[in-house]
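Here the complex is missing a single protein chain, while all its other protein chains stay put.
By written order: A and B. Residues from 1 in each chain.
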Amino acid sequence: MRIAGKLGGAVVSLSMVVVLGFFLFRVIPGDPVVSWTRGRPTTPEMQAALRAEWGLDKPLPQQFLDYLGKLLRGDMGTSFTYSRPVLDVISERVGPTLLLVGTSTLIAVLLGLWLGIRGAWRRDSRFDRVSTGVALTLWSTPTFWLGMLLMMATGDLFPSRGMRDTDTAPGFFSQAVDVAHHLVLPSVTLIAVVYAQYQMVMRSSLLEELHASYLTTARAKGLRDDLVRRRHAVPNALLPVLTLVFLHLGLVVAGAITTETVFTWPGLGLLFYEALTGPDYALLQGLMVVTAGAVVVMNVFADLLYRVLDPRVRAA
Amino acid sequence: MSVVWDRRRTAWAAGWRAFAAQRSGVAGLALLGLAVLVAVLMPLLTGADALNVARVVAPAWEPPGSGHLLGTDHTGRSVALLVLNGTAVSLLVGLTAAGLSVAIGTLIGVTAGHFGGWWGALLMRVTDFFLVIPALVLAIALSSVLPRGMGTIILAIALTSWPSTARVVRAQTLAVEARPFVERARALGGGHLHVTGKHVLPAVLPLVLVNTTLTVAYAIVAESTLAFLGLGDPTRLSWGSMLHQAQLQGAVSKEAWWFLLPPGLGIIAVVLAFTLVGRALETVINPRLRG
């Protein structure tokens, strides 16, 4: 029953994303034909033809219905810049972003969990203070600035752009090493900025668990401290963090925009930035609908995961 | 009535003592005080022509030491003066955006909690939606379709960062309204305005305060990010616009670390200060964190 409610909520959210996309990029900016024809020699007849082709001569509600219908068929319109279907342009950039965001999130989560657990266990120790301080400082750092500094500071160590060189040998291993080599700076940038949240939540979540009475019982039973920690406290404290990973995916996506821009990483974030400089409203609309939609879906997924992992919620 | 005020005053005083017991929070507060002082005083202390590109005579890209504490930028202006003068706009944008954001969040949270029913459910649905959507992505989208300017940036940040406040405030509103004294007030004929204004708002105020400090931290980083992406107002001097200039003029190639480091460190310092104060306040309000 509650799952159905969650799914229903997600559907509502998704449709709100769609409405917002239409409103933001079709209603506010005005005539897309003017944007599209900039810098190209056009006649009023050509503009009128374009307007008819894009259905802009129809009343707004009708335009909205058309937009909806097209969206359901997977048609997000044509990019002003690339003169190609928006969905095609977006889909070829998904891979690199998944690689960057996936790797970074994974490492950030592992790092955050480890530091959080250690910090909570030795609360107020020097380690706890220092690691909390470092985490908060990095958390306060603008992503792009950190990226620029890293690029300046590392000199020759890492490539300055992109995901691969154009002349790396075609074999799998050399390609993988090349990509990994390119991945280091962008992922370090992204990890540094996002890991703090996982550390903080893990730390406080574990602290709450440590107050719980069952731990006292476990200790009273004579279990060793590290066993208590590993077997009982950590798994329970882990749950909120896991859902947080998905809840905060939006933040990582935002970080990816600036990181990819600084390092010319050929993913969705870079595409987003390029679409901004136009601005290419059709592409921006597609990107917003796709990223926001993905985050909504991820949240439902997180919710389901939570249910699977935590028997207490399942029973409720 | 004065009894109530006395009680509140003692509560706030106790809160302050709990806050003062946390060194990091106090350090953050001191840093903030310093930043505000700089923001207010610097425009008065800086000579009229010191930051006027058409009037400065120093060579561009001077490294630190040669007459300028932190060197000069691409136009020959002193980086130290720029950073100090940039404090005002960065703080202003952060505070205004956070204030607006928290105001929206509080209004929606209290309304949703107080009225409940389908109206409250609808408000929470909207809140959840905005909570899920990546705030910065939405802020970028908003500032790309609205006309450039400081107002747009403030609006874009505020309109996308209110949901967490709304959630927290709603939960607190529900908790407060379940207490006997509110029920009594209601039984005695207190209207919606009376209940929310006299009972709910004062009770959620500490929470709102915490959220404001944390939102300011977010807003300052968001401002710099928007400026970096070229969506800011380049005619106004802020830390974000300085970094934007640094990037545009090739500070990384020039290895002009003196132009790149100070604005970023300024952002970190102020954001960190707000975060520390926010966390300390959180501990005051939620003693469980104190342990």
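Rule of thumb we're sticking to: contacts are C-beta pairs under 8 Å (C-beta built on N, C-alpha and C of every residue); 3 or more make two chains touch, one makes a residue touch a chain.
Assume contacts and distances are computed from a predicted model.
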Which of "WG repeat protein", "ABC transporter substrate-binding protein", "Fe-S cluster assembly protein SufD" or "Aspartyl/glutamyl-tRNA(Asn/Gln) amidotransferase subunit C" matches, in UniProt, the chain that is not displayed: "ABC transporter substrate-binding protein"
Sole contact to the chain not displayed, among B:Leu131, B:Ile154, B:Ala251 or B:Ala273: B:Ala251
Contact with the hidden chain (one of A:Pro159, A:Gly250 or A:Gly286): A:Pro159
Residue ranges of subunit A at the interface with the undisplayed chain: 29-30, 34-35, 38-44, 46-47, 49, 81-85, 89, 92-93, 95-96, 98-99, 102-103, 106, 110, 148, 151, 155-167, 170-172, 175-184, 235, 238, 261-264, 266-267, 270-271, 273-274, 277-279
Chain not shown, touching residues in subunit B: 52-55, 60-61, 74-76, 144, 147-148, 230-235, 245, 247-256
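We take it that only the chains that are shown with their structure count from here on.
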Centre-of-Cα separation between subunit B and subunit A, whole angstrom: 23
Residue numbers on subunit A that touch subunit B, as the complex places them: 9, 12-13, 16-17, 20, 24-25, 28-29, 123, 136-137, 139-145, 148-149, 151-152, 204, 207-208, 211, 247, 249-251, 253-254, 257-258, 261, 272-273, 276-277, 279, 281, 284, 288, 291-292, 295-296, 299
For the subunit B and subunit A complex, residues of the former touching the latter: 125-126, 128-129, 132-138, 140-142, 144-146, 217, 221, 224-225, 228-231, 243, 247, 252, 255, 257, 260-261, 264, 267-268, 271-272, 275-276, 288-289, 291
